[in-house]
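A single protein chain has been omitted; all remaining protein chains appear in their positions.
Take a look at chain A:
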Amino acid sequence: MADEDRLLPIANVGRLMKQILPSNAKISKEAKQTVQECATEFISFVTCEASDKCHRENRKTVNGDDIWWALSTLGLDNYADAVGRYLHKYREAERERAENNKSSNDSGNEREPNITSGYSRVLEKGSSSSAR
């Protein structure tokens, strides 16, 4: 696997950094590459924790709830709360797609999104925190 493939695309990383920072901020190339590696390490870190949970529970598939749990467990609660809202949007999009497929195919093989208690906790917290 080429080096570029095992990391996130540096163009995307750089673009994101540029958007988040003030316009006068400048990022050295080495720093950008370092952030690229750190982001990749972050992905592995979170996934490993979620994967371990699946192993302990004798499950073979890592799902969104495992990721959400891993973010919370690793002291990244603020990430967990924030992504919970995005997941809600994603679920809605998936549901729409499934409904469209069902109406066209009528095969009934839609996958029920397994929204677990973890997410509903997040959504409840999100609705209270969004009042801020």
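Rule of thumb we're sticking to: contacts are C-beta pairs under 8 Å (C-beta built on N, C-alpha and C of every residue); 3 or more make two chains touch, one makes a residue touch a chain; residues count from 1.
Basically, contacts and distances are computed from a predicted model.
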item: Chain left out of the displayed complex - its UniProt protein name, from "Signal recognition particle receptor subunit beta", "DNA polymerase II subunit B3-1", "Protein YIF1" or "ILI1 binding bHLH 1"; value: "DNA polymerase II subunit B3-1"
item: Touch residues of chain A, complete complex, unshown partner; value: 1, 5-9, 12-13, 15-17, 19-28, 30-31, 34-35, 37-48, 50-51, 54-55, 60-64, 66-68, 71, 74-83, 85-87, 89-97, 100-101, 113, 129-130, 132
